[in-house]
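Removed: one protein chain of the complex. Kept in place: all other protein chains.
Labels for the chains are A, B and C, by order of writing; each one numbers its residues from 1.
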Amino acid sequence: MSPELASLLRILAAVGLMLMNGVILIYMLRRVLGRLHQRLGPVHVGPQGLLQTPMDVLKLLTKEDITPTNVDKALYFIAPAAVFTPSLMAYAAIPFSPTWMVTDLDTGLLYTLVVMSLVSMGLLMAGWASANKWSLIGGMRSVGQHIAYEIPLLLSVLPVVMYVGTLNLSSIVEAQSGTWLGILPQWFITNPLFWPAFIIFIVSALIKVNQTPFDMSEAESELVAGFATEYSSMKFGLFFLSEFSNSFIVSALAVTLFFGGWTLPFVPDEVLAPIAPVVFMLKVYVGIFVLMWIRGTLPRVRMDHLMQFAWKILIPAVLTWILVFGFIIKLFDLGRPVG
Amino acid sequence: MGESVNTLAFLVMALAAIGGAVGMLTSRNIMYAAFWLLWTMLSVGGLYLLLSAEFLALIQVMVYAGAVSVLMLFVIMLTLRRREDAVRSLDFSPSAALLAAVFLGIMYYGISNATFPEVALLAEAPNTADLGVVLFTMEGGWLLPFEISALVLLAAMVAAVWWTKGQDRR
Amino acid sequence: MTEPHFTVTESGLMTPEGMYIPGEPPKGIRRIPKGVDRLGTEHLIVNMGPQHPSTHGVLHLIVELDGEEVVTVEVSIGFLHRGIEKLAESRRFDHLGTLMDRGDYVSVIHGEQAVALAVEKLMEIEVPAKAAWIRTLTAELTRLASHLVWFGTFGLDTGAMGQFLYAMRDREVLLDILEEISGQRMMFNYVRPGGVVADLPTGIESRILSFCDTFEVYLEEHDALLGGNEIFQARVKGIGVVSKETALAFGLTGANLRASGLGFDVRRDRPYDAYPELEFDIPIGTIGDSWDRYTVRMEEMRQSLRMIRQLVGGMPGGPFTAKVPKVLRPPAGEVYASVESSRGETGIHLFTDGGTTPYRMHYRAASLFTCQLFEEILPGHLFADACMLLGSFDIMLGEVDR
Partner (left out) sequence: MWGKGILNGMRITMRNMLRGPITVRYPYERVTLPERARWAVEVVRDESGAHKCTACMTCVRACPDHILDLQFTTAEDKSKHIDYLRYEMGACMMCGLCVEACPFDALKMGQDYELAKLTRDELTVDLLVDVAAAAPARAKKASEVPAGGTDDSRGGGTDG
């Protein structure tokens, strides 16, 4: 098989995974939120309501696509794609196992974060093009929050990068294999040195997921549906899909950076190799469950509190922590560069 | 096949970059212009990627496409008093045309007379780690200029914050 | 090319078709101010409602926004107007309750109680002790149910979905109890001049008490879930401060007034039915911000629980209704009776001419007074806070528009 064909197949696999993920995550969200609220969630269509989301996708696909009269036609059409494409591109560098990944980028971590930062552009486009005041406010809010949290998100992964000396995601995972003092897995999360970075990472990554407590851009009780107000049928579906795909990416990044990716402690490599993708997916889905749990619990933050939190607390904190962390690993010679 | 794919990709990216630039200059809607600019930035990022400068490509996308363009759009939206102000009428200015013609002439002269070094691409392109080494650890590296520019940017940021929030804003 | 939707000029709106809507801008709406200082941003005028998720019904707010900041607000009501006051002129006195049910349709017993009290006052009917106690019991159960709706929707306004569903879960049990007592889940039509329609069903006492036991735990959970949340606290503390003077000037009553530090409660100050015999505290806030309104209502729910326990424990015997004629024919006159409903003082002002129907009925709805406050309170707040403030005041549009 020629390398070009192989990459094409990998890309197609990523697209398939993303679409599947979207359907599965929507079902999971409904069930998890339902249980959190002492409801059942979908149970009627198919066994355990499993067919509910496929049916909804069908519904979205066959629904009439309404274009309001006053919209900026070009941008209105481009916006869903501009939101969807970066979310899809972000799958490229995620290492599902030592061999399962679309491409093993040397700058995989930076790539994923950069690509995800482009999502906000599409949201702004949608907000502007919709010719709707709620949409416009939603778009502006989304860009404001994304810009503010881009910086702490990028900075919060720096301790990991400083520690392992690489931006390659699979190398970062490999650095976390093995055990710590023979009992704890040698994931970065078991090392208290990484806890501040992890907390900052989670807080700023929640913004990317665009759900409560940070769903300001679509804030259903304030902005009706924010940037998505005027969108219908599959255009809306693309926004929706991208949102779920983002929560997958965020969870996958957290697993890769802090929870040891596909690695498991005490499991020999021969056993681990075939089940690595399963281990990775399981970890990611646990992370997504936590995201949904947060979503079902917390109220929404106010926009200016969010901004103040980012610029006045999070960014100074993460800058200070990088400095402290650098001193610590330099003084005690803790860094374990790989490769 | 790899070579032809590369050539094709280069052509697509280059045309996209040029097309975006032209689109930016000719569109009467300032919002469209900003989005065309974003398009150009992304295409240039793709060109960097073709040159195996992936770190530079990513920084290009992040800084220019992700941050600068968004800030421009943000400022445009904030300062537009009315939505229709985004569309400007076409006004022809002879002096601007003259200036553009002079600029074009100089550029043409410069490029046609320049000699480009014939350097083959390295088999193993410098990666991110090498860039870091050159910036920070190498003897006679760029650490001091880097820090100075950081300081300048910080000062600019503080000034911007003071400028926008200083007077009658709470 | 972007087509403009409309031009906001100094004198009105211009649409792309050239249709020109002349006239003065509506009261309270400031058009783009001349000589804009600051950043010179465009002011957005958004129509919040009548179909908006957080206006709790069909309230229509015309909000002028500067960025995210509310500059002016105009409250536009009347989308749910059914003419209850006029309809009352053709309804017999014992049928007025069915109209009042449709007024404030979340705290229903209070409206019926107000009508019943007014008619009793006119006709000088002595209500038997048991009837008064049953009325008070159902009124307090309704107050709990209504406050739960407020709590849930307040949570929803701040974006927390869980609180709403947990509140509805508890309200469901309450509605089951009230259905068992009165026969319907929302429009009870249970209180009549002279007493109540039927005695308490057997075995309801134990059900109410077991509900009290479980709900006591759940209530603390609710308080910890929403009120204990730092994000929520940051959003409500110091937001929407209603000073004592403003509260008095706008005629606020109920929890909104008490949150501002004024301890007026109809149950204590103009006691009716069984309230004089009950022990309860009136929670009072300090500065009148959203947080005070939240804590006052939460405390009211605790006091309601306390009252329900006393009411069930000390339920007297006797008839559940006084001897009243089939067709009520009060003497000509004028009477005002009021009760403390979940939203404030619900008053009924009746004029009679000696016939079987009222000559005129006035329905004092507390929410109407709260509604008028928005034009005063919302400007200066962020838009997100404005949405949440609507929730904190707990208005009921059925009562506002009647």
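Everything that follows uses one rule, which is that a contact is a pair of C-beta atoms (placed from the backbone, for glycine too) under 8 Å apart; a residue touches a chain by one contact, two chains touch by 3 or more.
It should be emphasised that the depicted structure is a prediction, and the values quoted were computed from it without experimental measurement.
Colleague: According to the contact rule at the top, which chains on display are touched by the left-out chain?
Modeller: Those shown chains that the absent chain touches are A, C.
Colleague: So one chain is hidden, and I want to know which residue out of C:L225, C:I239 or C:A366 touches that hidden chain in the complete assembly.
Modeller: Of all options in C:L225, C:I239 or C:A366, contact with the hidden chain holds for C:L225.
Colleague: Looking at the whole complex, which of C:G183, C:G263 or C:G314 touches the chain that is not displayed?
Modeller: Of all options in C:G183, C:G263 or C:G314, contact with the hidden chain holds for C:G183.
Colleague: In the full complex, which bits of chain C touch the chain not displayed? Write them out.
Modeller: Contacting residues on chain C, toward the hidden partner: 91-92, 94-95, 98-99, 101, 161-162, 166, 169, 176, 179-184, 187, 189, 197-198, 201, 221, 224-226, 228-231, 233, 326.
Colleague: Residue by residue, what part of chain A touches the chain that was omitted?
Modeller: Within chain A, the residues touching the omitted chain are 29-30, 33-43, 45, 52-53, 55-56, 59, 236, 240, 293-294, 296-298.
The definition used in the following text is that only the chains that are shown with their structure count from here on.
Colleague: Going by the average position of its CA atoms, which chain sits the greatest distance from chain B?
Modeller: So the chain farthest away from chain B turns out to be C.
Colleague: Centroid of chain A to centroid of chain C, CA atoms only: how many Å?
Modeller: Result: the chain centres lie 42 Å from each other.
Colleague: Distance between chain A and chain B based on Cα centroids, please, to the nearest Å.
Modeller: That pair's centroid distance is 27 Å.
Colleague: Taking the mean of the CA coordinates per chain, how far is chain B from chain C in Å?
Modeller: Averaging C-alpha atoms per chain gives centres 57 Å apart.
Colleague: Using the touch definition from the top, which residues of chain A touch two or more other chains?
Modeller: 72, 136
Colleague: If you look at chain C, which of its residues touch at least two other chains?
Modeller: Residues 2, 5 of chain C touch two or more partner chains.
Colleague: List the residues on chain B that touch chain A in their complex, please.
Modeller: It is residues 1-2, 5, 31-32, 35, 38, 54-55, 58, 61-62, 65-67, 69-71, 73-74, 77, 127-129 of chain B that touch chain A.
Colleague: Hey, which residues of chain A end up touching chain B in the complex?
Modeller: 2-4, 72, 74-75, 105-107, 110-111, 113-115, 117-118, 120-121, 124-125, 128, 136, 140, 143-144, 146-147, 150, 165-167
Colleague: Give the list of chain C residues in touch with chain A in this complex.
Modeller: 2-3, 5, 44, 46, 52-54, 65, 68, 155-162, 165-166, 169, 225-226, 229, 231-232, 234-235, 382-385, 387
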